[in-house]
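Once you've had a glance at the structure underneath, I'll fire off some questions.
Every protein chain of the complex appears in place save one, which is left out.
Entry: chain A
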Amino acid sequence: MSVAEQMTEAPVLDQSEGYVTEDGRKIGAVVMEMKNITLRFGGVVAIKDISFDIREGEIRAIIGPNGAGKSSMLNVISGFYIPQEGEILYKGSKRPQMKPYEVARQGIARTFQNIALFEGMTVLDNVMTGRLNHMKTGMFQQALWKGKAEREEVENREVVEKVIDFLEIQNIRKTPVARLPYGLKKRVELARALAAEPSLLLLDEPMAGMNVEEKEDMSRFILDVNDEFGTTIALIEHDMGVVMDLSDRVVVMDYGKKIGDGTPDEVRNNQDVIDAYLGVAHD
C-alpha cells in the first residue's frame, strides 16, 4: 500500500460519533478526555499540560522513553494520582476527585507494571478478587455462605470461569500464583482486570520482560479482548513494534510533555518523536 493510499484511507478522527477502522472495528465517541493535565511531585513536574482523549472501543497507546511520565499518566487516569491542574471528563461529565476504588466502580480496571497479585493465593482466587465490586453481600454473609452470598459467588464464579477460558489458563486454575512463571502471572493479572468487566482497561507495560512468544500471545489476547468484549484499552508499552501493530492511536510523551498524537503511521513519521527515541541534545 502506498503512502498516498494510506493517507486517503486513514480514519477521520474528528468525527465525533466515531468511525470504522480498516479491519472493520467500530470506534465510538470520546469516552475520556484529559484537559491540560499537570502533575507535580514537589518541584518535579511529571506531567506538563497534557491533553488527549480516548475513544470508545479503541486501543490507545501511551509511549515514550524512560521517565517520560507514562505511568504517572496512567495513575492519573486510574485516580491514584490527583493532578494539580487540569480536568478529566469521563463519559461526558467532569470527574470529581476520586479514590481509586471509586474509579474502579466506574468501570475502569488496570494491571500493574510490576505484577501486584496475591502470591500465596490460587489463580482462581486472585481472579475472583476482580469481582469484588460486583458483590453486594458483606463479609459476614460471605463467611456464613448461605442464601444470597452463595448465589452471588456462583454467579461471579461463572464470569471468572469465562475469563479463565478466554485467556486459556484453565490448567493453572488451582495453582498458587507464586509458582507461576512471569509471563503467566501477567496473564493472570489481565484476567483479574477482565473479571471486573471493565469498560476501560488500563494496561501498564503488559509486555515488559516477556520473550517473543509470550509477547505474541499477549498481543493476541489484547486484540481479542478488544474485539470480543468491545473493551476500550489504554496501554503503556516500550516495545515499539507491538505498539504500532496493536494500537489505533498513539500518544507520545517525553519529559512530561506530549510530543506527538495520532495514528501509528503519523507518529512514526513525526520528527519530534524520532528525535526523542533516537536522542538529540535537549537544551
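Following the convention adopted for this analysis, a contact is a pair of C-beta atoms (placed from the backbone, for glycine too) under 8 Å apart; a residue touches a chain by one contact, two chains touch by 3 or more; residues count from 1.
In this text, contacts and distances are computed from a predicted model.
J.: Which one, "Long-chain fatty acid--CoA ligase", "Cytochrome c553", "Glutamyl-tRNA(Gln) amidotransferase subunit A" or "Phosphate transport system permease protein PstA", is the UniProt name for the chain you do not see?
T.: "Long-chain fatty acid--CoA ligase"
J.: Of A:48, A:95, A:134 or A:157, which sits in contact with the chain we cannot see?
T.: Answer from the full complex: A:157 touches the omitted chain.
J.: Just one of A:85, A:119, A:168 or A:245 touches the chain that is missing; which is it?
T.: In the full complex, the listed residue that touches the missing chain is A:168.
J.: Which residues does chain A use to touch the chain missing from this display?
T.: 23-24, 124, 157-158, 161-162, 164-166, 168, 170-171, 173-174, 224, 227-228
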